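Removed from the display is one protein chain of the complex; every other protein chain stays in position.
Letters are used for the chains, namely A and B, taken in the order the chains are written, and counting of residues starts over at 1 for each.
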């Protein structure tokens, strides 16, 4: 009989045993499952390299965040006397951790294509070091995002509140880290990182997007920024904004995989809540403002304000109550 | 004085003690709380069966996922030599775990109606076995969903990326598991499972919905699929799509509890982002395409494309800066 060691609280109650003949049916179920592994109709990851767990993705993000915003997310109080020691320890650990996960990502793809690459290990060390070298630059860049958040939201009480609690800043931090790995052609890991941020914030930024400095996303739930989007400096967007692709018929998906499918947003643009901007040739000119709920599939010149024509509303007496 | 054993990091700082007379006020607060338990005006779960925790809901989902996608979410590397052993162990454990939680769900309802059902235990064993028997079928079905994800999204690099990181696939996996429990008339647990997925993905699929094979949800944040929705095969939907009910005046809610209130979507339909489709008699015919932001409360014939009439936009010079 199998006991559940993990669930302490389950042991607190007296479990009434399942009759033995129920367990006797398990081999049949298992055989059915095994057969579908043999036919290749279903998906399995057997006889393969170790997987990247969501927990380790979270640890990479948390450690990078402790390096970029020293003291904000550390459980030990940082002092000028221990700052250098702590930063050195964290960056060295992160080098090791990211190197291992870059290697797992490369090996995963090598196996997939049946081209086992003997240099996966060396490549991953080099890519990891290149990634670590970008951290000071990311620290500068993210400082501009923090200031943009405080400047852009009248409800923000301080820059610290932005760092501690704004989901937009968290999503942008993870995107900026993942984007560096994307530029280094690391598979799997960058997308797992941004999807981790997506699950916590509702903000879905593809690691392939290019985003300038001082970027601010307010509230953020439902935001989608597609793979080939380009965003300039000092851009501000609100919840529910989609920077997406035009519709694609299924049969031609493969033709689109490496094309620019998502819009370009120039400097100082503001896009209000739930606006949808689609298409790889759509360019929103600098300093333009896109109103809430607007649906755009064509370019907008610089210094332009685009709003929905005041929609006709129908007013009537409510007799429900 | 009560010490907090759980929070190690709190002990790192010297806590200045709260003066004793502050603690002397606690009994008054507790008495007020107790009184509201006696009047029945408020809600408590005292003298009741053990609760189902969110942690155990998460464990059920994770274990079922390890069985359906072997090797993708296991921390031990699976080889052909240990695959059968691992699957047998996981399915046997899941039988026990799900049986316990089905029993808790039944007992919860029995107590609620003051009709203590002596057969809760036997019923829960049988239902648990029926649930386990559906796993091979769910494995086949979910393989079609994975392929639909890869085919439907030009940003997907591989089927593995879909399995590892797509929130849509996670939400569909949890829905398919919960739907089987819903069909077995298990209360509480199925909804707790889909709400767990909702909290991680922003995708809210009621376990009662009926959904065919090869279903793909892209991005997904804000998607709502109501209890009596029916969805055919090879349907694709995007973020923010609502398949919902028409408005219901409060006084008649009870009349609506068991009626079909949500739309029917036939095979091969595509519904773009933020479209809203409402009503139990609304049928979207096969191979139709519903454009983004469209609001529909009536049926659409097969092979039809419905888009918003190009909304009138107002362009003006932006003088803000």
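Following the convention adopted for this analysis, a residue touches a chain if its C-beta (ideal position, glycine included) is under 8 Å from a C-beta of that chain, and two chains touch if they have at least 3 such contacts.
Predicted model, so just to flag it, every value in this text is computed and none were measured.
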{"item": "Sole residue of B:48, B:119 or B:316 that reaches the chain not shown, by the stated touch rule", "value": "B:48"}
{"item": "Positions on chain A where the hidden chain makes contact", "value": "9, 12, 50, 53, 56, 59, 67, 69-75, 77-80, 83-84, 87-89, 91-93, 95-97, 99-100, 103, 121, 125, 128-129, 132-133, 135-136, 139-140, 142-143, 146, 151-155, 157-161, 163-167, 200-202, 219, 221-222, 239-240, 249-250, 270, 272-274, 289, 292-293, 308, 311-318, 320-321"}
{"item": "Residues of chain B (touch criterion as defined above) contacting the omitted chain", "value": "2, 4, 6-7, 9-10, 12-13, 15-16, 18-19, 22-23, 25-27, 29-30, 32-34, 36-37, 41-53, 75-76, 108-109, 112, 187-188, 191-192, 195, 198-199, 202, 204, 206, 208, 221-222, 224, 226-227, 240, 242, 244-245, 247-248, 250, 253-254, 256-257, 259, 261, 268, 274, 276, 278, 287-289, 293-296, 300, 303-309, 320-321"}
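Throughout what follows, only the chains that are shown with their structure count from here on.
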{"item": "Cα superposition angle of chain A on its copy chain B, in degrees to the nearest 5", "value": "120"}
{"item": "Whole-Å gap separating chain A and chain B, where each centre is the average of the chain's CA atoms", "value": "21"}
